[in-house]
Structures are given as structure tokens and as C-alpha cells.
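The complex appears here minus one protein chain, its other protein chains still in place.
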Amino acid sequence: MDAILLQILNGLDKGSAYALIALGLTLIFGTLGVVNFAHGAIFMIGAFTAVAFSKLLSFSFVTLDPVKKNFLGKPLEIQNTYLAEWFGDTVGNGLIDWAVPLSILFSIPIMLFIGYAMERGLIKHFYKRPHADQILVTFGLAIVLQEIIKAFFGANPIPTPAPEMFRGSIDFGVLIGFAENAIIYPYWRLVYFLFSAIVIGAVFAFLQFTTFGMVVRAGMADRETVGLLGINIDKRFTIMFGIAAAVAGVAGVMYTPINSPNYHMGMDFLVLSFVVVVVGGMGSLPGAVLAGFLLGILESFASMNFFKEFIPGVDQIIIYLVAIVILLTRPRGLMGRKGVMEE
Amino acid sequence: MGILEVRNVSKRFGGLKALDDVNLTIEEGTVHAIIGPNGAGKSTLLNCFVGKLIPDAGTVMFNGHSLLGQKPHKINQLGVSRVFQTPEIFSGLSVFENVIIPCFAKRDGSFRLHAIETVANEVDMVEKAEQMLIDVNMQDKRHMNAASLSRGDKRRLEMAMCLAQDPRLLLLDEPTAGMARADTNNTIDLLKQIQDSRNITMVIIEHDMHVVFSLAERITVLAQGTPIAEDIPANIKGHPKVQEAYLGGAHSGA
Partner (left out) sequence: MLGLDKNDTKLLLIVICLTMATPILLQPFAEGSGMAQFNAGYPDLMQRFAIFGIFAIGFNILFGLTGYLSFGHAAFLGVGSYSTVWMFKLLSMNVLPGLILAVILSGLFALLIGYISLRRSGIYFSILTLAFAQMSFNIAYSVLTPLTNGETGLQVYASDPQYLMDETSLTSTHFFGLAMSASQKVLFLGREFTFNFGYYFCAVIAIAAFYLSLRIFRSPFGLMLRAIKTNQTRLNYTGINTRPYALAAFVISGMYAGLAGGLLASMDPLAGAERMQWTESGTVVLMTILGGAGTLMGPVLGAGFIKYFENIFSKINENVLHQWFSWMPDGLEDAVVWVLHFFVGKGWSLTLGGLFMLVVIFLPGGLVEGGQRIAALLRRMRNKSDGKSAGDKPGTTPTAAE
């Protein structure tokens, strides 16, 4: 029982990332009808805004220690961050410690802008072109974006730790009445899950309860009619593209303590997120979220020794296998609507 | 026994009865029009002929073969060709290539891995395609890209593609929809010419009464999913039930 619960928990953090990326992909696909292969790159850029922000926070100047010497006998150099200098040690270092959560504030405007610029500058011209062309041009864009990041940040993963208080693990089992040390779960993963639940909830609430969201949903169902009603649907869709980018971006930001970001993490996640979208049903937002968590958990179960002994390597292929079976038996995915990309 | 036999076909969409116990016999060699006000079930009926819809009850037999739920290519290989409301042609290919494809389909069946011979060396097929283009008077456009043709020419091309297969039954779904008067008249002339030169059975679904009465030898009137009259054109014109069905509807010329 506790083993099962542990696997479910283990699947949640990856599932959260899948769900957030797939949510953005579906928003873009549902509103604009564009297959965006650059969405993984947006996730990756989000992660790197966190890297950039924490670097920014820890900008430092060098002073010489009057007493201590380094091994060469020269005065020891001490790195002093400007933040600590300005705000005092406690506040300054606290800010640096909290760099990752704080970079959400930093990344949202950046991601909104990137999304906006992408839609206006490039995607806009591809609405009328075939899906293959959309895939190709966004694939090209993904390469360009990841190479730019590589040029500035290098090819190696950059460790970006979570705030001090969230490092380490929580004995989750004890909380719900299991034996001690049965279910140990890292704090940050819990944070990540809660965070993604909030973001998903916010996106759904936004679509459900605001006029803007209502129009967008109507536009997803029938773009032409909404256009005929005299509503400037294009403008709203552009904004939706920005929001989708922001969702993927913050997903990337918060993911950095779990996996040190590198420039090709976008491509790695892209394939899986597409699989998630297809399993959930092209164009279905709840489907994308559901499939994201489902596949994350499934993947985590498949990595249990019990299953691995049964079918070797199943953890490596389970997601793809599920996707293939779903695509062939339920072409519309778990929750897909009729008429969305039937051909 | 007609070439196309429709027996007791019914089809519901939720609460709506689109077709209600339709019986229809198309005699070989005739031009048979199916008319009716909007929503009478004409398109639903046609979709049952081409396997796209499976009726809830009833049978559709073509020349002794059931057409229900068959794949389009199977139905076509039985000898049924179809003209669409908006011409369906191979837009990226040349006019000549458009016409030679059905020639190959007729000769080679639904699949043949025919990868080494060159198209230009298939003399019989080339000649046949050329002849088809002459028949529809498009031989001078053979090298043009089919996408750049006018609407009327696209329709002619589509006809040539259908005729290249020597079909036994030609289904025409509103062949003049959205056409200018001149193009409509051209299409009527073309269909008449086909009618005179070849003995092809045609089923026409059409709104435009001018087209119907210029071509049809027999007319079936559908209203609310049921055939309410079937007769030669002269008798349909004055038929009281037909007038009733169209009353208040679009101007029908009836």
C-alpha cells in the first residue's frame, strides 16, 4: 500500500510538469490551431530565466580578507553580493536563497513577451499554411532558441537549488498514519505539485469565470462565428499564446531545483508533452491535465522493480506504448472533442 | 431490377428522422434527379450510397453488391463514380496527370506497386487520357496546374476524371452549386453530351430546377426524408404534393 502511494507521489512531480506543458500546448492548439514544436523550448527558457535571475541576484564584488591567506599566500578573496551589502546579510542572503520562487515574478513578464513576440512575429503567418509547415517552422525555432541559450549559458546543466527550507525530505507516511520512513518525499516536489495545481486551477478559473475566458472558449469551439459577432478574437488568441508561454515558463522555473536545467531539456520534454496532448485528446484542456498526471504516475509505476522484472525496460517505453495504443483505439484521445484534427 | 436499388432505408440523427423508409430504383441508362427542399434528406441519401453513412435500416444494392459501409475505393471499383459539390481534383498536379490517374486506377485496381515503368511509356493510358481531355474540350490545357483552372474548368476536369473510369453509375452532388449562369449552362451542355455519347446512369442531386429539367429523365421528390413523388419531369411539374412541399420554400420553377 505504502509502496503504491509512494509511486503515485513520485509520479506527481513529473506529471505536474507534463500537465503544465501540455496545458500550454493545448491552449495554443485549441485557440490558434497551431502545432507548436517550440513549446518545449519555451519551458526550457523559463527554466533559464530562473538561472539568469539567481545569477543576477548573486552579482558580487570582491574584497580581500585582511587576515586569512589562501594557499598561495595571497590575501583570501571574498565574494560579497551586492544584495547582502545593500539590505544586510539576513535579507540579502534570504533573497538569494529564495531566487527560484522569486524568479516566477521575473519570468512571467518575460515569457508573456516572448509568447507575444513569437505569435505576432512568426506563428501569425502560418495559420493558413499546412500543419506540416507549422511543425517545421516551430521545430526550426526550437533549435534556434536552444542554441541561443547554449551560447549564453553553456552546454552543462546548471544546478539551481531550492530555498533552504525546502531542501530535504518530508516523512509523508507518518502524516497519514504509515510507519516511519515508509514514504519519504522531497519537500520541493510537494511544492512543485501544489504550485502546478494552483496554476492549472488559475488557468481554468480564468477561462471559466472571466468574460475574456468565455470569449476564448467560444472561439475555440467556433472561431468563425465569434469573429462574425464583431469580437476581435485574434487579439485575444495572441494573448492566450502569451499566457500559454507563461504557463510553460513558470513550469520551467519551478522545475529547476528538481532537475538542473540544460539547453536540450526542452526537446526532451517536448516529445513527451506531445504524447500527453495526444493521449488527453487534441484540443481538450482537462484531457491534457488528466493525461499529464496519469502518464507521470504510470511512468513512475513502471519503474518499480516488480514491473521491470515482469517486462524488462517497460519504464523506458510505457508512455509511448500507451500513446500508441490510445491513438489507435481512441483516435480522439481520452477526452478529445469530435472534429478536432480528425484528419 | 434497376442498377441501384434502395430498399426501406431509414436514418435518424438523434431525434431527427433524416430518412424515413426510402425506396428507390434507378434504372440502368437513365438520368435520375433527386430533388427536394432544404433538409429533405438528399445529401443523407447520397452519403448512404457512397458508404459514408450507414443507415439504421434498409439496404442499398448496386448491381447486386451491397454498398453499405463500404470503403470509397471499393465502391468506386464496383463502377460508381462521384462528382462533388466543390470539384475534388488533384490541385498540385497537371491537368493531364489528373486524368491519367483514374485511367491507371481502372486498369490496375486499387493498388499496384508499379514503380519502375515510366508514366510517359504507358502508351495506352496516355492515349486514353488524351482522349478524355478532348471529350471535355480541355486538350489545350493539359500542361496547366489544375489548381489554376477556373471553377467551370475544374468541374469539366472532374467529369473527365470520372468518365475515364467508364463508370456504370455517376453520382452528381449539386454539380452546378455556386456556379455563374454561363458555367452552369456549360456544365449542362457537357452532361447532355455525356448522356448522348455514353450510356452512363446518372443520379443528380440538385437545387437548380433549370438544371434538373434540362437533364433528368426521371425525378424523385424527397420531403422530410420520404419520397413523395417519382415520375417523368413533365408530370412532376404539376404534381400537387410537390407544389405543397415547396410551398413557401425557395423559388423552384415548378
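Per-chain residue numbering starts at 1, and chain names A and B are given in the order in which the chains are listed.
What we mean here is this: a contact is a pair of C-beta atoms (placed from the backbone, for glycine too) under 8 Å apart; a residue touches a chain by one contact, two chains touch by 3 or more.
Just so we're clear, the structure is a prediction, and the values are computed from it rather than from any experiment.
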item: Contact residue for the chain not shown (choose from A:P109, A:G140 or A:P159); value: A:G140
item: Full-complex contact with the absent chain, from B:G69, B:G92 or B:G178; value: B:G92
item: For subunit B, residues in touch with the removed chain; value: 50, 71-73, 76-77, 81-82, 84, 88-94, 97, 100-102, 104-106, 108-122, 125, 145, 161, 165
item: Interface with the undisplayed chain - residues on subunit A; value: 35, 122, 125, 130-133, 135-137, 139-144, 147-148, 150-151, 267, 271, 274-275, 278, 282, 312-313, 316-317, 320-321, 323-324, 327-328, 331, 341, 343
